[in-house]
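With one protein chain withheld, the remaining protein chains of the complex are depicted in position.
Chain naming follows the written order as A, B and C, and within any one chain the residues start at number 1.
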Amino acid sequence: MRQDKKKRQKQMLKKMFPFISLSFGILLLAVFAVHSAEPEVIAIKDGKILTMTGKVYEKGLVIIKNGKIDKVGKGGRIPRDAKVIDAQGKYVMPGVIDAMTYFGIRPFSRNVPQPVTPQNRIADAYYIFGDLFTGEGGIQAEAELLCGGITTVYIAPGSGQLIGGQGAVLKTNGRTYDGMVVSDPASIDMTMAYAPVGQFGAPPPPRPTRMASMALLRTTLMGAKAYAQKIEGYKGKSAEEKEKAPKPPRDLGNEALIKLLNGEIPARVEADYVDDILAAVRVAEEFGLKLIIDSGLGAYKVRGLLAEKKIPVVLGPVSHPIGFTHYNASHEVQELENERNAALLTEAGVKIALGSHSYNYGGSGKHTQGRWLLLEAALASSFGLSEEDALKAVTINAAEILGVSDRIGSLEKGKDGDVVILSGHPLKIESLVEHVIIDGLISYSREKANQ
Amino acid sequence: MFRRRQFTRQLQAVGWVLPAVLSVAALLLALPILQAQDKPVIAIQGGTVLTMAGDAIEGGTVVLWQGKIAAVGKQVSIPDGAQIIDATGKYVMPGIVDAMTYYGIRPFALNDRAKPVTPENKVILAYYPFGKRMHGEKGIVKDQEILSGGVTTVYIAPGDQQVIGGQGAVVKTYGADYQAFTLREPAAIDMCIGDPPKQEPRYIGAKPPLTRMGIATLLRKALVGAQQYGQKLKDYDQKTDEEKEKASPPPRNLGMEAMIKLLNKDIPARIESDFVDDIRTAIRICDEFDIDLVIDSGLGAYKVKDILAEKKIPVVLGPPIHPFVQGGEVSMSPDLYREMDDYSAAKLLKAGVPVALASFGFSFGGFGYATSGRWLLLEAAYLTGFNVSDEEALKMITINAAQILGVDDRVGSLEKGKDADVIILDGYPLHIKTWVDQVFIDGENVYTRRGGAK
Amino acid sequence: MKSAIQTFMILFFVAFLMAPLTFSAGELEDTVALKGATVHTAEGPVISDAIILVKEGKIAAVGTDVDIPQGAKVIDCAGKEIIPGLIDEHSHIGAYFDANEFSMPLGPENRAIDGLNFEVPHWYDAMKAGVITVITGPGSGERMGGQSVTIKTWGEDLKKRILKENREAKMAVNARDLSHIPNIRMKLIKALEYKEKWDKYEQGDKKGPTPERDLGLEALVPVLKGEEKLRVHIHFANDMMTFLKLKDEFGFDVTFIHSSEAYKVAPEIAKRNVPVITLPLATRIAISEQLLFGIKKLYEAGVKVALHTDHPVVHQRCLRINAGMVIRYGVPEDAALQMVTINPAKSSKIADRVGSIAVGKDADLVVLDGTWYEPSTRVDMVFVDGLLAYDRMQDDKSATEVD
Partner (left out) sequence: MSVIKRVVFVSLVIVYLAGVSTSSGNQETTFVLKGARVHTVAGPPIDNATIVIENGKIAAVGQNVTIPAGVKIIDVTGKEIIPGLIDDHSHMGAYVPNDLNEMPQPIGPENRAIDALHMGTPDWNEAVKGGVTTIVTGPGSGERMGGQSVTIKTFGKDLEKRILKEAGELKMAINGINLSHIPTIHSNFLKAKEYLKKWEKYESGDKKEPPPPRDLAMEALAKALKGEEVVRVHIMWANDIMSFLKLKDEFGFELQFIHAPEAWKVADEIAKRNVPVICMPIELAINVPESLLRGIVTLHKAGVKLAMHSDHPVSPEKWFRINASMAIRYGLPKEAALKAVTINPAEMAKVADRVGSIEKGKDADLVVLDGPWYEATTPVDMVLVDGLLAYDRHQDEHMAEEEL
């Protein structure tokens, strides 16, 4: 607790700077404010604002203009053309980020019966047009997800492969399909000790040993390195030489892996057992990869190491960290499971986020467990994580881990206009999301949705 | 609904329905009356009324009162306070009756392929009138999609891949509760003769039927079994009380109880058969056991039209634009493909066979639900190109269908005293651009078209 | 066998019908005039009380003011409607027994013509219903199924019936798993590299070794050159977005088949001028009302729409009723006719021969006894390449005579 206080003080100091610059911004704005033709200006007034930068405003004002946050602060003048949302007695916070989901992906399309497919892209499979074979047309925000305040999701290929492919960070609503992409590729998704899937209808092949899959992973990465060298070599040639030598044929998989080797994107490795986490760390070090651990059931057991190497962890939901596989979970896994995982990692200085890992449950759901991510954060806080850290795990920390904190994750001037208004404190069970705004679009209103 | 004699007999025989009917009826008896009184009196005025029981009435009036049709005609006095619906320039006709559908039943719930003979299965138990699963409102839903085609009554059937599938039912597409929407249950025993019920032949341990012979044998066995079961019941009934005390009654058997209804001619056998040979087999077996028969699909029925006419065996044809109701749209069997004849309905009608058209609507994966009945008017229109008159075409999806289903005392035409199942169309019913504007079931407006094409 | 008998029968009837005309008219046996009908030309205006002059299997004149040459056979079509022979842009007629070579998920080299069955009665039934030109091809079980064939449904000489023997690679994106798109993309990249290799060889001094031929990649080269197009079996809106991006990347011509959810991204499709072949409707599959009204949305967004039956999903003979259904769901009548005539002809690059009633085009004509799109309307006569292929009188007669 004492540590927390110190941290908070430090943060306060740090956050003073942006605040000052913010007020400058407001001044500038007042001077240069030109009546914009862009229609939607939204002003959210009198709510309690949790900016996630450390600053909290009781009765503050948030202004969204042209899809971006224009002002966050104590109060002030509301532009005349603004649509005003009265948030008196309510909480205002940045859009919730679900750092690990399969939302919008049809269950059968996630996994491919091959161990290594870095060329597969999740951005090709994101479906955000409402129900299949019916509906009005155009992008249809999923009310069942937005009622949980989720504005951004990271979507991963399935976990039945060693290298599943390229994950993407996407918004849950938008004006255009392409406009919803925040980051693509956001990372290369991998799974340690994966359980391979079978071709449609066929039985799955046997699970490879850890030795074999690690060897395959290293071989693949070495292949990508060699490919990169070949490409570089060709590029370095003179025009004359190029004419003679054959151009190396393109390879989509290796092209993606080059980005990984360059450090442009991280590797997200799903690993639960401590041994698997350590194996991932080993490979990442060998090839100089940026690493993010997914799920990380046993991460708390190596929290010192992770903190030292600055490897973030995207944990599964506290209430069911091993997902539906709970059915088949071994005693070993059950004993590894620890509700205090988040608290222990945070205490040790590891950056964490929570992800819903939302999977399809029969026909009844559409991968929308993310709507309860705030409650998962609440559960984490009942096991020792501070409320602030719990909220950060689903907002700014998630954004930082996903590499998109320049755009989302907190309420700051210039960031995307992704704002959630709740009827009460976000971690309380009875608090419901009243409005969700994504890029300045009012994408969900509880009253309308319940009609 | 039921003829009274039938109804009482059913009450005696359908032991398991009895307590349900009584307990529910006791509670609900007062309700429909109260509800009916709540319903406003409606007068549909000025339209061309196609009653299906006589000539069309230009500028006629239909009065709906307490869920029934109170009056139809040109000069009709309209009760005070009636809600007037102006149908000038429009057409008014009875709700469409779709005589064969799998509406409201999930495709994989249709057939129990492990068992070829299941007369005990009741399709009404699988019928799902609650809209989208896991979503929607409390209570029974007005499915706008099927109502948009003016369909007010449907026959729902168990699957068509078994020799004896089970007991079908006639239901309305809306009603406040099960009691209200069920017109007749059981309405028939559904059977199939031909290729579909055949089991995969295996070299060892194969179960019948593998051939048409096997199908017929299973059918006969079931009917003989029912006869014997009926005899046993009769024997027990005729015993004195003292004897009864000693002997135990024959154990109840749900399947046989249903089959007895067939033997008593309370309900018909509906046998899906396409090849003319299969139709002949169906006739042969039904003659042998003296039971009522309805031929379903009957692609080749026109080839025995005179026999059908003579024996007054009705035929429920598949949709003429898509006449193959089993398997694919285009039959893979060249023999069966050649049974198809666009003039089939005309030939049957001319011979005097009672004919209805039905959608045989089934669920097509995620594409759509079993609501293709909503285009039954277009199917009828198609036939008018093949020697069927407009009137005959319309009757095949209204009164003819109702008669074959045994519910013509309640639905199928606009006549005084019948259920107020009425549709208003914005143009001639057989034109492709015509849409159903409003649908009334039991005098209640259950559908009104919004927006749409025009 | 059957088709041969049928052909014989028809020829017999044609001769029988024409006999009196021939006698009265004299020599001009290959000149026919259809007189008095309302003609829907599909590309031009609707002409009432028109004359269509057919010479040597082609249309020689259309209009109200046409001189009928001495000796031409004149068929009175007063009170009838005439439309161009219908075109089904996506079908598996004759092919569906051999439609899917599952063992080759990427097999653009496979050709539908090699698996076509001409003996099934479906061809004749399709023609009877006014469907004269069809593009029939491989199924959608593979990512790249092979090449389609463009063919008429009737004709004595099989070779003459074929308009286009192959090309037009058929693809299928079911997006059942994530690998579909990368696999297609990779194959296209390989084809691009293959093309470059050959271009280099052809343009150079041809001294080096000849590059190895690859039938699959070879089939894709005309697509990349823009000479031929891809046809993609596709259903979901997100898959369409992805494929549009592929089009942006490779610049090929593409037509979407089925395109159930095309309306959900209609502006994006319109922007890129991608034609859409949309759902087999008829009255068989109870697809949702929104999907049905979606075709109107596509039309209004400016997308070139064609209709199809996907025979045997819906019988080929239902194509005209498909057009009727589209009219029911809000598309103007002339536009709906174009969706089954000139639009598919243009998108399949056969509009020089078929798709409308215009001078110089094949005399593929459908004579109907009423409003062309009503289900209750019957096809009276069908002309293929100027020959009377079907006459209703034959059917009606047999219906009343034979059981």
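The rule is short, and it goes like this: a residue touches a chain if its C-beta (ideal position, glycine included) is under 8 Å from a C-beta of that chain, and two chains touch if they have at least 3 such contacts.
Worth saying up front: this structure is predicted, and the values here are computed from it rather than measured.
Q: Please provide the labels of all shown chains that the missing chain touches.
A: The undisplayed chain, in the complete complex, is in contact with A, B.
Q: Sort through A:214, A:267, A:280 or A:302 and give me the one touching the missing partner chain.
A: Per the contact definition at the top, the residue touching the missing chain is A:302.
Q: Out of A:126, A:154 or A:372, which touches the unshown chain?
A: Answering carefully, the residue with contact to the hidden chain is A:372.
Q: Using the document's contact rule, name the residues of chain A that touch the chain not shown here.
A: Those residues of chain A that touch the unshown chain are 143-144, 147, 274, 300-304, 317, 319-320, 323-324, 326-327, 329, 331, 334-335, 338, 340, 344, 358, 360-361, 364-369, 372, 375-376, 378-379, 381-384, 387, 427-430, 432.
Q: Suppose we count only contacts with the excluded chain; which residues of chain B make the list?
A: Contact residues on chain B toward the absent chain are 16-17, 19-20, 23-24, 27, 106, 108-112, 115, 118, 120-123, 125-130, 133-139, 158-159, 165-166, 178, 248, 251-255.
By our rule, only the chains that are shown with their structure count from here on.
Q: Per-chain C-alpha centres versus the global one: which chain is nearest?
A: Centroid comparison flags C as closest.
Q: Counting only Cα atoms for the centres, state how far chain A is from chain C in Å.
A: Chain centroid spacing, chain A to chain C, equals 48 Å.
Q: Note the residues in chain B that touch 2 or more other chains, in rising order.
A: In chain B, 367-368 touch at least two other chains.
Q: Two-or-more-chain contact residues of chain C, please, as numbers and ranges.
A: 260, 287-288
Q: Show me the residue ranges of chain C that touch chain A in the complex, using the header's touch definition.
A: These residues of chain C touch chain A: 175-179, 181-182, 185-186, 189-190, 193, 196, 235-239, 241-242, 260-261, 263-266, 268, 287-288, 290-291, 294, 297.
Q: In the complex formed with chain C, which residues of chain B make contact?
A: So the residues of chain B touching chain C come out as 145, 148, 302-303, 305, 319, 321-322, 328-330, 334, 337-338, 341, 343, 346-347, 361, 364, 367-372, 374-375, 378-379, 381-382, 384-387, 430-433, 435, 452-454.
Q: Enumerate the contact residues on chain C facing chain B in the complex.
A: That would be residues 120-122, 260, 282-289, 293, 296, 311-315, 318, 321, 324-325, 327-330, 373-378, 395-396, 399, 403 of chain C.
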